[in-house]
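Missing here is one protein chain; the remaining ones are kept as they sit in the complex.
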Amino acid sequence: MEHLLAEWYDIRDLGNAVGHFLTWVDDRGGPSWLPYFVSGIIGVVAILLWAVLSQLGFVWIERRLIGRIQVRLGPNRVGPFGLLQPLADALKVLTKEMITPANVDRLLFWGAPAVVVMPALVVFAVLPFGEHMQLTDLSVGLLFVIAVGSVNSLIVFTAGWSSSNKYSLLGAMRTIAMLISYELIQVLALLAVAVYTNTMRMGGVVAWQDHYNVWLIFLQPLPVFAYALAGAVEINRTPTDIAEAESEIVAGYHTEYGGIRWGMFQVAEYIAGFAIAAIVATVYLGGWTLFGLEEWVPGWLIFLGKVYTYFFLFIWLRGTLPRLRIDQLMGFAWKYLLPLMLVNILVSGFEVLIWQEKDLSAGVVLPIFAIVNAGLTVAMMVGWARVMGHTGSIGEPRRAQLISDVGGVYYEPLPGGRA
Amino acid sequence: MDDTGSVVAFWALAVLTVGSALGAAAVRDLVRSVVCLVATFVGVAGFFVLLSADFLAVAQVLIYAGAISVLMVFAIMLTPRAERNNAETFFRWPALAIALSLLGTIAAVALTTDWATTGQGFEETASVIGNALLSTYVLPFEIASVLLLAAMVGAILLVQED
Amino acid sequence: MSVNLEHFLVLSAILFAIGLFMVLSKRNVVSILIGIELLFNAVNVTFAAFARFVDSETALAGQVFVIFVITVAAAEAAIALALAMLIYRNRGTIDIDEINLLKW
Partner (left out) sequence: MQTEPLIVNIGPQHPSTHGVFRLKLSLDGERILDADMVVGYLHRSMEKLAEERSYTQNIPFTDRTDYLAAMTGNLAYCLAVEKLLGVEPPPRAQWLRVIMAELQRIASHAMAIGTFINDCGAWQTPLMYMFREREKILDLFEMACGARLTTNYMRIGGVSRDIPAEFMPRATALVKELPDRIREYEGMGLGNEIVVARARGIGVLTAEQAINSSVTGPMLRGSGVAWDIRKADPYAAYDKVQFDIPVGTAGDCYDRFLVRLEELRQSTRILEQALEALPEGPVNLDLPLAIRPPVGESYGRIESPRGELGFYIISDGGPSPYRFHIRAPSLINLTSLKEMSVGLTVADAIVVLGSVDIVVGELDR
């Protein structure tokens, strides 16, 4: 490790400082496992701190931004510009009573919020914040993030089931149904990435993008879209916040939770949101690299910039879009996205095959692939939508008919029994 | 495998896995039993990591903890509350005896055999497994895919209403 | 202190015994399925342990086999739970003591 390290004060990669500290620890003697242990602790504490601080920050940012979107001010009373609002919120949540309703399965009801943050946090273990700022570069990192996400669904289900509340139960069932569907989409999206980069290491994916100086979003436009949607499904953000649809099932699986237990779900949702944003930033947006700028600007700042920019999208969507119905969302996954993703993997495989067999130079083929894939994505999305019989809202009337006399009946049933 | 980390991890995982497996067998409520089962699956995934089979570990979490247990939860949810117990039949004590004797036998065999062991772990398993699946084991691989398809069609047919 | 093949073998034997106990003694079909999954997992750990520890030409064959086991387990779980649903639908119970049409 040492030969890669720059000086400890080189903050372009905080891994340098940690590495030097570890060598220092190692030089002092002591058992061989100590540096591993210490580095693990440092990594975990750093990720925890970062996650919690980002979350606090984004509570304020989200509320202000949504306020801005909704032509109002947002929190502006606690501290300058309402900056202390997240702390006030946190204090409120901490001091509220945690109600345990009668007839709940107590063990599971208490257990679920205790572990719900874990899967979201564990994802960060394989994500590189910088060249050396990665807890572990698992050789199956791409699959790991999906596997961990799938555990989340089970915890959410446990929470909903143990509440012995019908809204919670509906929310829990919805979560499970959606997550099973969209897990498939996630796998297919990241599989296409593995086909291209020939590795499942997160570090490897970033290195590949750095090496060819291209972000995978240009080569894989469809999977980015699919993964973004699947991510929104996983973290229950509009337009896919079906599992905790406020207007339908009150708060879904966490209807019965109050106080800090509810807070844990909220924290988990935020951190899972950061995790999705970080995965997209790493896999599709070049991670901590930015076309050579990482030589000058700390890579972790670039990475965080990308993560936050992507998270901003979530906020924007939340302020803008209504919610889909669950059968629409599931139908979209199975009937629409799944075939397209399969085609996409085939196409990616062919492209990689051509690239390798013909031994072409990357500078030539990658732009061609990018254009081909972009064109193909648009063609497939529009074409398949047409095949599925979707004409969009273009055919729908935009104005009611205007009648000047009373008494007439202008009723016509919708064509094709679209009820 | 004699570094302290591995040893500590092994024992911790052993406690988690065996404890939750016992829990799955012992708790009265079926949903809790499934939750225990998930903990067991996660523990086994941990063992896979220890055995430098990280692809298996992830597949384990993805398929067992993520899919099979969800399937079980669904099956439990679709049956009424009265059917959600985890009780034994009269066969409890004989079953316990059989299980314990089998455990004894396997343990005795395992401990007395002189295994030709090596200390080497694997570096990158995913790509090697992938290559093996599509070269040496391509026939089983295809059979497995047909099996999955058949299972899928079969499951749909079985539960189809009238 | 170290961890050897024997540790893993004994551990998987324990898992196997628990699974076997559940399969043999449980009343509920879903409980029996839980037992079967424990059996599969015990076997998988054994496979992976052999692949890791035993000196062999084709060391990763054990891991490949685990993949197949997982595949079969997924198929098995789907079918078995569908069967359980079917039994429940036809017989109104998933208690194996009550499911005795083949008994005479």
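Going in written order, the chains are labelled A, B and C, and every chain counts its residues from 1.
Everything that follows uses one rule, which is that contacts are C-beta pairs under 8 Å (C-beta built on N, C-alpha and C of every residue); 3 or more make two chains touch, one makes a residue touch a chain.
Just so you know, these numbers come straight off a predicted model, no measurement behind them.
Of the listed positions A:109, A:129 or A:167, the one in contact with the omitted chain in the full complex is A:167. From the set A:69, A:301 or A:338, the residue in touch with the chain omitted from the display is A:69, counting the whole complex. Contact with the chain not shown here comes from a single listed residue; of A:239, A:305 or A:349, that residue is A:239.
Where subunit A meets the missing chain, the touching residues are 66, 69-72, 166-167, 170, 238-239, 241-242, 245-250, 318-328, 392-393, 396-414, 418-419.
Rule of thumb we're sticking to: only the chains that are shown with their structure count from here on.
Taken as a graph of touching chains, this assembly is arranged as a line, each chain contacting the next along an open chain of partners.
When the C-beta pairs in contact are tallied for A-B and for B-C, the bigger tally goes to B-C. Note on chain placement: the centre of subunit A and the centre of subunit C lie 34 Å apart, centres being C-alpha means. Centre to centre, using the average C-alpha position, subunit A and subunit B are separated by 29 Å. Work out the mean CA point of subunit B and of subunit C, and you get 6 Å between them. Within subunit B, the positions touching two or more other chains are listed as 55, 59, 67, 74, 125. For subunit B in complex with subunit A, the touching residues are 3-5, 29, 31-32, 35, 38, 42, 54-55, 57-59, 61-62, 65-67, 69-70, 73-74, 77, 123-126. Here subunit B touches subunit C in the complex through residues 1-2, 6-7, 10, 14, 17-18, 21-22, 24-25, 30, 33-34, 37, 40-41, 44, 47-48, 50-53, 55-56, 59-60, 63-64, 67-68, 71-72, 74-76, 78-79, 83-89, 91-92, 94-96, 98-100, 102-103, 106-107, 110-111, 115-118, 120-122, 125, 128-129, 132-133, 136-137, 140, 144, 147-148, 150-152, 154-156, 158-159, going by the rule given at the top.
Taken in their complex, subunit A has these residues touching subunit B: 31-33, 36-37, 105, 107-108, 138-140, 143-144, 146-148, 150-151, 153-154, 157-158, 161-162, 173, 176, 180, 183, 200.
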